[in-house]
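A protein chain is absent from this complex, but the other protein chains hold their places.
Let's turn to chain A:
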Amino acid sequence: MISFGRRKSPAIEETSLATSVMEAWRLPLSPSIRGKLISAGYTCLSSIASVSSSDLARDANITEEEAFEILKLANQSCCNGSRSLINGAKNAWDMLHEEESLPRITTSCSDLDNILGGGISCRDVTEIGGVPGIGKTQIGIQLSVNVQIPRECGGLGGKAIYIDTEGSFMVERALQIAEACVEDMEEYTGYMHKHFQANQVQMKPEDILENIFYFRVCSYTEQIALVNHLEKFISENKDVKVVIVDSITFHFRQDYDDLAQRTRVLSEMALKFMKLAKKFSLAVVLLNQVTTKFSEGSFQLALALGDSWSHSCTNRVILYWNGDERYAYIDKSPSLPSASASYTVTSRGLRNSSSSSKRVKMM
């Protein structure tokens, strides 16, 4: 992966030309400006950060505006390093509180919620993959409905963005799941009403569909364009709490010939998803297809897009058949143990498997 080079520590004293050139290279500057800086003798961050913009402009033969921009970048790099050293412990503590206070999106299957630590985590990118027909789109639709459960019913009260690359989103199915969700909320409210006189839930299935923003993506260029545009779109549409991409794979698998280029473009896309998740405190859910992979002398199923892509998601959930039941397996997560849980797809959406109470633990 290409690094954009924000330094995390104070600049190291100049020891060799190669080191100095590397330092300058790490700033996101155009090649001609970088060349001018090096030829003017500004080869490390500290030397740049210690001059005024007018001096830099005169020495390197660049405009005042350009010099100011360079100084800003250089100072950012230095300050980031300093700040992280001073505030590290506090940041970790703050992060703990932030993570504990974040709500999660229920999957409507409590067994699955349990192994996910309560549901799909906001501020994370979660990948869900599996074989054809295992229920990936069902999960995507279920999450786009569940994210809208009002806060008083234990939900987020947010909206959903559904990016459909395969044409799999069937609005009739979304309506079925929305209707079932409304009925469940009415039952929940009815129960709570006896004790708390809670306000009546006013949501209707049509309201739930209204809050799902649907984009039909027909090429990888459109997919890249839309991901670039999401930040602006989400800024303009408040309360989006989940972005679902169904699937991340399709166009890159069919249309892309240059695999090295594909890897670079996908990496950049992954970084943008992570940035979105952190900035807006929303969940990004990427659905993935499967492929076969030769490993240890035999072929095995693996999620598509290869090993480079494997690093791009915070959490990875693999859906598979175990006997006659659908199962989900936590394949990768920094905060969740590996575990599996069964689930089923019913006319009302994702639910616990009917035999979950008596199933044998095989994993």
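Simple rule for what comes next: a contact is a pair of C-beta atoms (placed from the backbone, for glycine too) under 8 Å apart; a residue touches a chain by one contact, two chains touch by 3 or more; residues count from 1.
One rule holds in what follows: contacts and distances are computed from a predicted model.
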Worksheet entry | Hidden subunit of the complex - UniProt protein name among "DNA repair protein RAD51 homolog 2", "BBSome complex member BBS4", "BolA-like protein 2" or "ChlN subunit of protochlorophyllide reductase" | "DNA repair protein RAD51 homolog 2"
Worksheet item: Of the residues A:Leu71, A:Val131 or A:Leu336, which one touches the chain left out of the display?
Response: A:Val131
Worksheet entry | Selected from A:Ile212, A:Val242 or A:Ala341 as touching the chain missing from the view | A:Ile212
Worksheet entry | On chain A, residues whose C-beta touches the chain left out of the figure | 2, 4, 28-33, 66, 69, 131-133, 137-138, 141, 144, 162, 166-176, 206, 209-222, 224-229, 232-233, 247, 249-251, 253-255, 261, 264-265, 267-268, 289-292, 295, 298-302, 318, 320-325, 329, 331, 338, 345-347, 362-363
